[in-house]
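And now, subunit A:
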Amino acid sequence: MHEIIWHGRGGQGVVVAAHMLGEAAYLEGFKGVTATPTFGPERRGAPVAASTRISREPIRTFSQIDEADITVVLDETLLGVVDVLGRQKKGGLVIINSTHPPEALPVGGEYDLAVVDAAAIALKNHLVREGAPVVNTPMLGAFAKASGLVSLENIERALKAKLSREQVDRNFTAVLGAYEKTILRRRT
Partner candidate 1 sequence: MPEVQIMTGNAAAAQAAVLCDVQVVAAYPITPQSQLAEILSQYIEGGKLKAEYVRVEGEHSALTVCISASTVGARVFTATSANGLLYMHEQLHWAAGSRLPIVMCCVNRGVGAPWTIFNDQQDSVSQRDTGWIQIYCRNNQEILDTIIQAYRIAEAVYCPVMVAYDGFVLSHTMMPVEIPDAASVREFLPPYRPHTVVSPEDPRTLNAVLFPWRRANAQGVVCDGYMEMRHKLQAALERALDVIRETNDLYAARFGRDCGGLVWEYRMEDAEVVLTAMGSLASEATVAADLLREEGIRAGVAGIRVFRPFPADDVRRVFRKAAAVCCFEKAISYGYEGALCTEIKGALYGTGVSFPIHNYICGLGGRDVKASELAQAVRESLTDMAAGRVRTRAMWLNCVTE
Partner candidate 2 sequence: MSQRDDSISAMCTLAVGEAGRTGDWRSLRPVIDHTKCIPAVKKKPACFLCWLYCPEGVVKGTIPVEIDLDYCKGCGICAEECPAKAINMVREGHDHA
């Protein structure tokens, strides 16, 4: 079982990202997938999290994830607000949307670290919602590259099931862009 936590701010689409990953993983042949929001009221701008579980077998646990195998951070300003690494297994993978190179980020060498400037990729593809770049779909591309758990083909199929054709084109171009631009630093 792979347990993934998505960190973002309310409105950035962590729930949609968690869901899309679940869809793509199911298409990939994982029989067990769950995607869960933070339970409770929805709060725009507040730090929020969502999670995805991916398993070869149907999932029977619905409790919250203690420590993730993979953490995805949609907004690097959260690194100073939320103890992101406190809910991440040592030796696991951390994926961050950042304009900085891996060595400039506060993530130690005990983690695999993947970095991509998802906001720039979103803007380049005119993925803007209410004035802010849409970073959740590009981060799926970064996830595919860094984790190897889901293919680009199945991310595209997952997008097609939920979005209009025109939206799929723009979002998937961003996924591809992020996949190519993701820098991976292996743990030491």
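The candidate set was assembled so that all candidates are chains of the complex that A comes from, given by their letters.
We take it that contacts are C-beta pairs under 8 Å (C-beta built on N, C-alpha and C of every residue); 3 or more make two chains touch, one makes a residue touch a chain; residues count from 1.
Keep in mind that this is a model prediction, so the values were computed, not measured.
**Q** Name the candidate, out of 1 or 2, that touches subunit A somewhere in the complex.
**A** 1
**Q** Help me check something: in the complex, which residues belonging to subunit A touch candidate 1?
**A** That would be residues 18-19, 22-23, 26, 31-37, 39-41, 58-64, 66 of subunit A.
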